[in-house]
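Every protein chain of the complex appears in place save one, which is left out.
Then we have chain A:
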Amino acid sequence: MIEIKDLHKSYKMGSNSLHVLKGINFKVEEGELVAIMGSSGSGKSTLLNILGMLDGADSGEYTLDGVPIKNLSETKAAQYRNKFLGFIFQSFNLINYKSALENVALPLYYQKVPRKERQEKAMKYLERVGLKPWADHLPSELSGGQKQRVAIARAMAAEPKVLLADEPTGALDSTTSYEVMDLIQKINDDGNTILVVTHEEDIAHMCKRIVHLKDGVIVEDKKVEQVRAEQYV
């Protein structure tokens, strides 16, 4: 699904440049649930940004579902993001003046899905994350866990190839975190490919594979026995 070869990325900081990613090689198969771990500054967010086509790599190859991702124009990147990727952010990033349903329907709007179909689909995914009764509520009327579940529904609404979660539990307490992880595991059980960036060990162990980043290189890449989040809920 995802294939990365010798990925480099550096940022210019005034006169000197900061080499953040120093040759990443990495492959994700369909249906995997991968945790990307590392302390801050290890380059995990940069990697996720590149995977999410929010940022470009300096050199190296990136193939997503057989499509080479290289030298994308802003327009093309936006279209690919919409088609291939679903984003889940630490701070949820819901549009605060849109209801839960409208937020979930937004990626479908950019896919030019007709309105009625859009609403139905959005409702379907809201139901799946258990928030159907909150469909007309604004984000400000929802709890943190509910917000993240709306965000997950939104990420899934466009039926992307890969879900990218950047510290999805970073802003949540542990109980709510496990609820969210439970949801992510269930989505993965249905065969969706998911990448989770986290620095929390317990969250990482709820994935099926952990990739450890340190100083811009992968230091460890192991399959783990998945801890089901269900038991903590």
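We adopt the following convention: a contact is a pair of C-beta atoms (placed from the backbone, for glycine too) under 8 Å apart; a residue touches a chain by one contact, two chains touch by 3 or more; residues count from 1.
Everything that follows uses one rule, which is that contacts and distances are computed from a predicted model.
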**Message:** Tell me the UniProt protein name of the chain this structure doesn't show, selecting from "Protein-export membrane protein SecF", "Acyl carrier protein", "ABC transporter permease" or "Cytochrome aa3 subunit 2".
**Reply:** "ABC transporter permease"
**Prompt:** Thinking of the whole complex, not just what is shown, which of A:L18, A:A78 or A:V233 touches the missing chain?
**Reply:** A:A78
**Fill in**
Among the options A:A158, A:L172 or A:I187, the absent chain makes contact with A:A158
**Hidden partner interface residues of chain A, rising order** = 49, 52, 54-55, 74-75, 78-79, 81-83, 87, 89, 91, 93-98, 102, 106-107, 109-111, 115, 154, 158
